[in-house]
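Then we have subunit A:
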Amino acid sequence: MTETVVLRARGLTKHYGQVVALDDCDFDLRADEILAVIGDNGAGKSTLIKALTGAVVPDSGTISLKGEQVHFRSALDARRVGIETVYQELGVAPALDITQNLYLGREQRRKGLLGTVFRKLDKPAMRHGSARQMADLGIRIQSIRQKVETLSGGQRQAVAVARVAAWATSVVIMDEPTAALGVRETNQVLGLIERVRENGLPVVLISHNMPNVFQVADRIHIHRLGRRIALVDPRNTTMEEAVAVMTGAKSPESLHLEGGTA
Partner candidate 1 sequence: MHTIRRAAASILATSLLIGTAACGSSDDDAGSGSGSSDVTIGIVELNLSNPFFGTLEKATEAAATAKGWKVMKSEAKVPGDSATQVTAIENMIARKVKAIVLDPANPTALVDVVKKARDKGILVVTVNATVTPVDAADATFATDNTAAGKLIGQWAKASAPPSPRIALLDFDLSDGPAGGRHNGFLEGFGITDKDPQIAGEALTKGTVETGQSAMENLLSAHPDINLVYTINEPVAHGAYTALKNKGLQGKATMVSVDGACSGVQDVKDGIIGATAMQFPSKMGELAVAAAAEYIANGTKPKPGLTDSGTVLITDKPVAGLTSQTSEWGLQNCWGEK
Partner candidate 2 sequence: MTNTADAALLEKEEDHGGPLRTFIGSQIAGPLAALILAIVVFGVTTSTFLNADNLSLIATQSVVVGTLALGQTLIILTAGIDLANGAIMVLAAVVIGKLATDGNALWALVVGTLVCLVMGGLNGVLISRFSLPPFIVTLGVLSVLTAAARLYTDSQSYPISSDLLTILNDGPTVGGISITYGVLLWIALTAVLGYALTQTAWGVRVYAVGDNRAAAALTGIKVRRVLLSVYLTAAVVYAFAAWQALGRTPTADPSGYSTANLDSITAVVIGGTSLFGGRGGVVGTFIGALIVTVLANGLTQAGIDSLYQQVATGILVVIAVAVDHFVRTRQTR
């Protein structure tokens, strides 16, 4: 492994009035890895993710993508350079079918006059594209024409992940994607996350669920009081140790730190 860093942040700071949501925070995501971000409520995880996806503009600090510095002013800026996000809820339009959801906001038009003058959608092409995408990720459904509301909760989240994976070209970010799901469905989505990585996209996974994190993560970013206090490898760290550091019960020096600094 050459350990190329795809997305890197240094010294991110964000104040909300008196509250310091991000305090000189660093972040590193390698190509081909699933990086879990864990931390207590209010530690600043969501703010970090928002800074990385353009949803908030940090007060100071730098972000670089594949070695080049970027300045996101909006979520659209981040999306343009291939960073896509899955949210805990709100991700899909239930009355639309799977294809329409996968292509929402990025519909394809027919070639020629039909497309340019009559603005006609290329439904066959979009159906093929979605069928391929669902197959690539091993998501099992009956028909690509099914309305999303006919799917189970896990399948719906799978559609949201499939859409993000289809359009992301550099990074996929998921903020608590399994929080609303049952055990079986959670496992489906975790399997999906691994497949996204196998298909060549690095994933940032924010989760409260330690067993999940230890099941799929390649590295774990531990966030506390607005900054990364440790970056560890789950293979030589226990869940108890991680939780202890995350809550401040144990100092990070006791861990086998990854990637040098914290």
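Operating definition for what follows: a contact is a pair of C-beta atoms (placed from the backbone, for glycine too) under 8 Å apart; a residue touches a chain by one contact, two chains touch by 3 or more; residues count from 1.
Selection rule: all candidates are chains of the complex that A comes from, given by their letters.
Because the structure is a prediction, the values reported are computed rather than measured.
Listed candidates 1 or 2 all sit in this complex, but the one touching subunit A is 2.
Contact residues of subunit A toward candidate 2 in the complex are 75-76, 79, 87, 90-96, 100, 103-107, 109, 118-121, 123, 127-128, 131-132, 134-136, 138, 141-145, 147, 149-150, 163.
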